[in-house]
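Sharing a structure, written as structure tokens. Questions coming.
All protein chains but one are shown in place.
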Amino acid sequence: MTEVMDFDVVIVGSGLAGLRAALQIMKNDEGKLGIRVAIISKLYLMRSHSVSAEGGTSAVLYPEEGDSMELYAWDTIKGSDFLADQDVVWRFVNLATDEIRLLERIGLPWNRRKDGKIEQRWFGGLSFPRATYAQDKSGFFMMRALYDTLLQYDNWERFDEYFVTSMVIEGGKFKGFTAIELKTGKMVFFKGKAGIIATGGNGQLWRITATASSTTGDGYGIAYMAGLPLEDMEFVQFHPTGLVPKGLLITEAARGEGGYLINAEGERFMKRYAPSKMELAPRDIVSRAEMMEIAQGRAATDKVSGLAHLWIDLRHLGKEKIEKKLPMIRELGLKNLGIDLAEAPLPVRPTAHYTMGGIRTDIDGKVLNDGHGSVDGLWAAGESACVSVHGSNRLGSNSTIECLVYGAIVGDGIYKYLEQHRDKDTALPKERVDSEENRIFNGILGKESGGEDVYQIKNELKDTMESNVHVYRTEEGLRTALVKIQELKKRYRNIRVDDHRPTLNYNLQHALELGFMLEQAEVVTMGAYLRKESRGAHARLDYKVRDDQHWLVHSLAWYTPEGPQFKYIPVNITMWKPVARVY
Amino acid sequence: MNGSDEIILRVRRFDGTREWWQSYQIGLTGVTSVLDLLNKVREEKDHTLAFRQSCHMGTCGSCGMVINGKPRLACQTNISELDAGVVNVEPMHNSPVIKDLVVGLDSLIENHKKVKPYIIRGKKEEIFYAPREFEVTQEGTTQFLQFDYCIMCNLCISACPTVTIDPLFLGPQALGQAFRYLADPRDEGWAERLELVDDDHGIWRCHFAGACSYVCPKDVDPAKAIQLMKKELLKKRLLIRRGKKGAEITEPLQPHFTEEKLTAAPPLDFKRGD
Partner (left out) sequence: MANDSIWKRLISSLDPRHYNIERWSYTLHRITGVVLILFLIAHMVEIFHISLGPESWAATLALLGRLGPLENIGLWIIAGCVFYHGANGLRLLLNQVFGLLLGKPRMPVYPYTPTSLGKNQRIAIWTITAVVSGIWIWAGLYILAGLGIV
């Protein structure tokens, strides 16, 4: 029989959102209810991909210097190409300030000005320099501060290297997660009164990506397969400055500090695409500009990989400023290409970076099961959730702060929920757990020979997404991708795992991840195929303009065995009507 | 490096009972780092090879292993810098091997927790309920910034000869982190933390071989932290220094997470022209 772990709260994902939620619960509780929290990670807790966030995180810190909540909200909504839910944005910007300060007080080394105040810098699409930063390792330091601070509480337990395979919802109520303990290969059931999905994004669907090999979007897969809708998945952010050839992230702060983007002719090409903001236009616009330069033959070519690319030039900033404010990207350039960006420009091109969409939640982070009702006891936060703060394009510096704000909101919401749900639920969904065990251990692991290779399918998927579901999309390309994904899905049913040892079976883990990835790829591609307009990060060459009359709507996708089923719901517009988006 | 070049990768493998060296010959196309090489072997030659990885940019600390005799991060070790036709890869030393290149990190995590790695304040409620940030200068930040770079990759522990002899030693990672908080201008746990590290398996076990700092991929320099902490501990024992006052916040405390902020009404009069 499967081992059962019984907790009050089960948090899947140990990045910023998950840890912030846990901290909020600990802080609210302080021994009052004795809430017991489990934090599950498929890596180690402090290794989540949030550590790789670089440039900064936005908040209005010193309104007396000219910034305001309204301005921040406006920037976010305009950046989202008016697809963000405005009531959500308003709450989000109002809570951001406290988060920055809280993190300072738990030990984060924000860069400081001479007067001891926290320093902020420019980021793309902002009207005021409000990206708060700790060198260009902001996400790393945030994770460190949160992780370390959590260590002073002892009513939580860590589950490192547990891979969650599915979620159990019965009668509209969250029951728990099934997971594989990777070290032993055993199935475990995490039973909880409340659950949080905070598993991050799915950048690994693409060949060139800035994200870690762990960002396979498992949370999306888990929710989707449990019958919950995914929202706005067609909007995928491509970061304009991924280091060629792998796509490692060169932070937007490089441009925020004054870096130039230049093409092969040495020209600052952004003047053609965003004459007033130049390099500091939002990411979708800069990425499109780069792809356009590449398409029009003004790009350089990487000798080794053959990739077309542009240059990011920081030489004029001076070595001292770079060492003080951007040390990590200098290290990346030196380590990967042997290029010191204080002395030479770095080759960059768009790289898969962030999923604007995600598990549909209400303004409190509670997961919704259709347009209206919510799942009792289930929350989602961070990149895996779609509240939606970011609409169709996230502004740089808004992701980490969303994790913090929504981590806190969700933690707070769960605490209130648990205050009212003290009763003990002893029922176990034994059948569901057994069938999941059967699916994995007999269905996938039990196959002795023959069948399809995990990595073969994964690589074909990545290549398909890279060439057809990228910055610019066309009906033809999307159709090609859909056909290919459906073929891969069919082949996946005959998947083979070569490693049959129970201990640390990464081969099995990759096979399960691939199953989730294929489902998500289909949702992303189908969503993009159906959305016949260009908005934010979704740019169609055959439908070049934004169509507010028909498409000012969120897309929702449900799982069916035949493929995703789509439905559209209106955007919450409470403050500003959409206007033309020019930078 | 030429795309048609081949290299031999030798991996120290372990399946729970048996240990052996396994060799793979593999092309270098598309390979920069040792991690790329391992991934290529796993995808193309041997799906059963076990190793950890995640961020590929030296920030998450997953891929620590002993490469050609020295503990390093696989993603941060380029094949070209090894300058050898054979790459020998072993699991990190001083930690129990679970499978192939994967080691157990329980003691790393427990020791880190033991040194109270968080801001300790005389008034604990300041952390959650102060209305603003502590006033700290950039110089104040520099006192601990370097030690805050720690990615918990376990390489220093793999390198430390004292951990080899005394498995209960707190180790360079935890001691380095103790100093990180000790040196933080906001922290007031100076005396408390010094007592924690002055233990049979604590700070005086370190004889300054410096191997931890030598292998650290992030310039945390645990050896420096530990020696500087010994000096602080002596000051405490000789009664030269008695405690530390942290940076201050003078404004009155207030609730941090209020209903008011959760339900703030949207602005009606704000107009944006563009």
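We just call them A and B in the order they show up, numbering each chain from 1.
The rule we apply is simple: a contact is a pair of C-beta atoms (placed from the backbone, for glycine too) under 8 Å apart; a residue touches a chain by one contact, two chains touch by 3 or more.
No experiment lies behind these values; they were computed from the predicted model shown.
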Omitted chain's touching partners, listed by label: A, B
Absent-chain contact - pick from B:Thr32, B:Ser95 or B:Gln173: B:Ser95
Candidates A:His49, A:Arg144 or A:Arg330 - the one touching the absent chain: A:Arg330
Touch criterion as defined above, residue of B:Ala209, B:Ala247 or B:Leu262 at the omitted chain: B:Ala209
Touching residue (missing chain; options B:Leu28, B:Cys75, B:Val102 or B:Ala183): B:Ala183
Hidden partner chain, residues of subunit B it touches: 68-70, 93-97, 142-147, 149, 159, 161-162, 164-165, 167, 183, 207-211, 213-214, 216-219, 221, 223-224, 227-228, 230-231, 234
Positions on subunit A where the hidden chain makes contact: 323-324, 327, 330-331, 334-335
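Definition applied: only the chains that are shown with their structure count from here on.
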Chain centre separation in whole Å, for subunit B relative to subunit A (CA means): 24
Touching residues on subunit A, where the partner in the complex is subunit B: 24, 27, 43-44, 46-49, 51-52, 69-70, 73-74, 78, 86-87, 90-91, 94-95, 98, 100-102, 104-107, 109-114, 116-118, 137, 140-141, 144, 148-149, 151-152, 158, 160, 183, 212-214, 246, 248-249, 304-305, 328, 331-332, 335-336, 408-409, 412, 453-455, 459, 497-499, 501, 503-504, 506-507, 574-576, 579, 582
Interface residues, subunit B side, partner subunit A - complex: 3, 15-16, 30, 32, 42-44, 47-48, 50, 52-62, 76, 78, 98-100, 102, 105, 109, 112-113, 116-119, 126-128, 130-138, 140-141, 144-145, 148-152, 177, 181, 184, 186-187, 256-257, 261-264, 266-267, 270, 272, 274
